[in-house]
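The complex appears here without one of its protein chains, the remainder shown in place.
Naming follows writing order (A and B), and every chain is counted from residue 1.
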Amino acid sequence: MVMQPFRLLRPTSLAEARTLREKNDEASFLSGGHTLLPTMKQGLARPPVVIDLTRIDGLRGIAASADAITIGATTLHAEVAASEAVQTKIPALAGLAGSIGDRHVRNRGTIGGSLANNDPAADYPAAALGLGATIVTDRRELAADDYFVSLFETALEPDEIITRIVFPIPDAAGYAKFRHPASRYSIAGVFISRKGKDVRVAVTGAGARGVFRATNFEQALAKDFRAEALEGLTVDPSALLEDLIATKEYRAHLVHVMARRAMTHLGSAQSYK
Amino acid sequence: MLNERAFKAVGKPLRRKEDLRLLTGKGHFTDDFNLPGQVWAAMVRSPHPHARINGIDKTAALAMPGVLAVYTGADCIADGLKPIPHSPVPSTKYDVKLTGRGGTPVFIGAHDVLPPDKARHVGEAVAMVVAETRAQAYAAAEAVEVDYEPLPSVADSREALSADAPKLYDEMQDNVLVDAKFGDAENTEKAFARAAHVVSLQTHIGRVTGVPLEPRASLAFYDPADGRYTLYAGSGGAVRQKHEIAGVLDVEPETVRIIALDIGGNFGTRNRTFVEFPLVCYASKKLGKPVKFRAERSESFLTDYQGRDLFVDISLALDKDGKFLAVKTANLSNVGSRCVSLSPLSKGSGLITGSYNIPYATLHAQAVYTNTMPTQAYRSSGRPEVTFAIERLIDKAARELDFDRLDLRRRNLVTPAQMPYPNATGMTYDSGEYEANMDRLLALADWAGVEERRKEARSRGKILGVGFANYVESSIGSPKERADLIIHAKSVELVIGTQPAGQGHETSFAQVTADLLGLPFESVNVTLGDTDIVSAGGGTHSGRSMRHASTVIALASGDLISKGEKLAAHIFGVPVEEVKFEDGIFRLADRNVSLSWFDLAGRSNGPDIPVELRGDLKVRRDNEMHTPVFPNGACSCEIEIDIETGALDIVRYATVDDVGRCINPLIVHGQTHGGIAQGVGQAMWEECHIDPGSGIPTSGSLMDYGMPRFDNLPSFKTQIVEVLSPTNPFGVKAGGEGGTTPAPAVIMSAVEDGLKEFRPFELELPITSLKVWTIIQQGLQRQKEARA
Partner (left out) sequence: MTVVSMTVNGAPVSKDVPDETLLAFFLREHLGLTGTHIGCDTTQCGCCVVQLDGKSVKSCTVLAAHAEGANVTTIEGLAKDGLLSPMQQAFRDLHGLQCGYCTPGMVMAATNLVETYKGELTEAIVREEMEGNLCRCTGYHNIVKAILAVARGEVTPRDRVEG
């Protein structure tokens, strides 16, 4: 299949975007295009109308406060990776953004697009869940714990627009992933953070229902925030994805290894293949 | 015969002429061409691996926007289209002669461009839609209603052997199209009977696809004014395609003009006619408009001709000192749903004994039809498979019988004194220094430092696996080639029938021509790929091009020099014996009088020239050569294995390749690099996987099909060796496929070496981190239990 014709609408304000969406209930939103356009090229999505969000002021940019980094929905992966604020305050997040896809993809793909799509193997869901981010939309604020529902499914309403994501600044964080040899998406990616007594361990690429928290890992690390604390712990293989490249058991094993490597390389994002 | 001292261009790493246009976006790939008024084609493809076609309803599709026509197999047959004449059975003098059971002819099922009866593989085109825009054509293709009656299907070649397997062709009793035995059964059995040791191996070299980065494309234009078809389409040989497409359209070959200029990679995938090539010609005539087709990458994954897929069951008999006495092998090839080329099975059959002096062998060669995409030649057709089998088996013998794997090989190599060496399946190796190549390779690879590197890797938690493989491969190819040499006012044109897709013929053939004619390299231009100019030629495959081209160019040069001497003699007014040709100049022996090629060309049409000599200064020469040549070499690699994850990282790769005379080392090293990558890709990441339950292929895109990339390959150490072949004037063997031939074998050798502490284990290609991790886990578990 090839890209089918559609009408492109380019609002310059959020209000205009909402109005256009109301008038065109089969419309899809477009940000960097690196999720929607490939899907449309394969004929898997054929919206007759596409509403481009990239001309809306205020949706792009990175702001830092004392305890949070706020990233606008249409901010590019490359911008997050290169941001001095993110590099100093949440280096694992900057590293994660810098490991998405390849450098050309990072020059177009956006955080809002990635989170709205919720690909079960994407990196940002692990960061959002792993840092306890808040996804702010045009109508409400959603805690990451409530945001991710299942594969390619989020709590967003069909016409809801993400405007920014607020990442609390942790005391420490790390990310490690093992990549699929062809797609280069994660088959096991683990984002770990600690803020005070709270420890979060978010796993992407592996769960049969998308990104999830490995609560047994969190409990062990909350008591003893060292890689060694994870000794002998595993996530439940039966809840994991399976394909030619990785069985459930292998994925569970990789989740464990990636969690340990995230712990031994805190303050960075590590990529293995 | 050749005066090597005159070589100014041959042997030099001259930079390529092709590059200026390719580096500046001025290439001429098929999709770059457009014709006014062109319309677009899209294929309706079977979702079933095997299904009867009970009817095709065009109504809904025809009603869609922009749609001009829908064509089915019934339409094609009604309009007199014939099946594609693939001529799949290799038939040069030295090809191993494959037959059906009992010596019967191989049954070639008709390859209709659109089948009227059944779809025989997932993705097979059963109808074609033509519309104003490409998007309209693809959308309308979804609306064509095909009444399929799904039939039982078979994908695995071992299952297809059975008499009970679903049958692809009603004319056959089963799916077995090739079943032939070769070799010396009696002496082989005797050797096995008296052998001190016998080692065996069953293995599968799986199915891969070429993934040339340019997807297939074709643009056809039928001109009613002269009744000719012009088809822009990349292929492995424009002349061959012209004949095949004319055969489908049932017209005289001269009615068809093929234009194949720049081609974005071939590797064998483009060597045979794709159904859409004659179909767009047909549609163009029906509609009176140019018709264009461009495949999506997902269509390429599904319907490019695929490669390999060979099951091997091989045994080696050795004496107590490790001397190889005999080899027995059964090779089963999966040709897919159409017999497009039996080259892989045939080529491999001639090389089952590899680089080794094994006096007796038997081969049972079989090929089956299955409900999968047809396979045909792919980079080093057939040779990586048999090299994998013999080299893996020798590693196994070394392990089980406690021989050093290098020593075991050394003592059994064919020696230079034995050349030309007739092997046990009838191939005569022309020349080679196999042991010297091993020594060169061990030095290049710093084999002496291996143990140190193993220790260093261990200190970082990695296991270093070290692999080694020898190889010998064959280059046969279409036996005929033609060269036209034309002297223009300031340049010389070579017209030749090879078909490069990156091998640099415009450069390397210019080097050959320049030195033969004594002209500067810059003054030679090579014309390829337009069949209105290129009248004959064998295309490019099997490493044939430089050998055939350099030979026919040498012959043509001789003819042209002879013509030049006659012309010069007339102009000088002397007998022809007094004319001396040297360094591109025709001179009189004793006097300071000379004429250049361009002087002669400027005068050759003059009224003063006798009629029998008058005309443009040009020659045409045909040549036919059947004798194969045998490039050969040795390679090694080192792979770091992450014990925790099973991940593999190739850290070193070295190869020594005897290519015969190397015309351009820059180009030949590049061929080796690319060849290595393709062979490594098969070993590590590439697989055309088919779901066993449904028969549906699952590797539909680059998301599933792993490729060699910048970040999963090392830089290579490659060394060229030139042991001239006695079979052709330049002594050329071939340089295009030696990189691939031993690559799967050497990767497996390294991994089996690295994982030896976790034996025993089973391992088949591709070697994924999952498979490695599983072996490590099971091995560690056994070690734990042993200690308990």
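Definition applied: contacts are C-beta pairs under 8 Å (C-beta built on N, C-alpha and C of every residue); 3 or more make two chains touch, one makes a residue touch a chain.
Remember, predicted model here, so these are calculated numbers, not experimental data.
*Asks:* The chain left out here touches which displayed chains?
*Replies:* Within the full complex, the chain left out of view touches A, B.
*Asks:* Taking the full complex into account, find the residue in B:Lys82, B:Arg614, B:Arg709 or B:Arg782 that is in contact with the omitted chain.
*Replies:* B:Arg709
*Asks:* Taking the full complex into account, find the residue in A:Pro5, A:Pro158 or A:Gly267 that is in contact with the omitted chain.
*Replies:* The missing chain is touched by A:Pro5.
*Asks:* Looking at the full complex, which residue from B:Ile676, B:Val721 or B:Leu770 touches the chain that isn't shown here?
*Replies:* B:Ile676
*Asks:* Extract the touching residues of subunit B with respect to the undisplayed chain.
*Replies:* Where subunit B meets the chain not shown: residues 15-16, 18-27, 29, 31-32, 34, 210-215, 262-265, 267, 296-298, 501-504, 666-667, 669-678, 701-703, 707-711, 713, 715-716, 739.
*Asks:* Tell me where the left-out chain touches subunit A, residue by residue.
*Replies:* Looking at subunit A, the ones touching the missing chain are residues 3-8, 10, 30, 33-34, 37-38, 40-42, 50, 52, 54, 78, 101-105, 107-108, 184.
Here, only the chains that are shown with their structure count from here on.
*Asks:* Mind listing the subunit A positions that touch subunit B in their complex?
*Replies:* My answer: residues 1-5, 42-43, 178, 181-183, 244-247, 250, 253-254, 257, 272-273.
*Asks:* Mind pulling up the subunit B residues that touch subunit A in the complex?
*Replies:* The touching residues are 134-135, 138-139, 142, 296, 298, 642, 644-645, 647, 684-685, 687, 689, 698, 702-707, 711-712, 768-770, 773-774.
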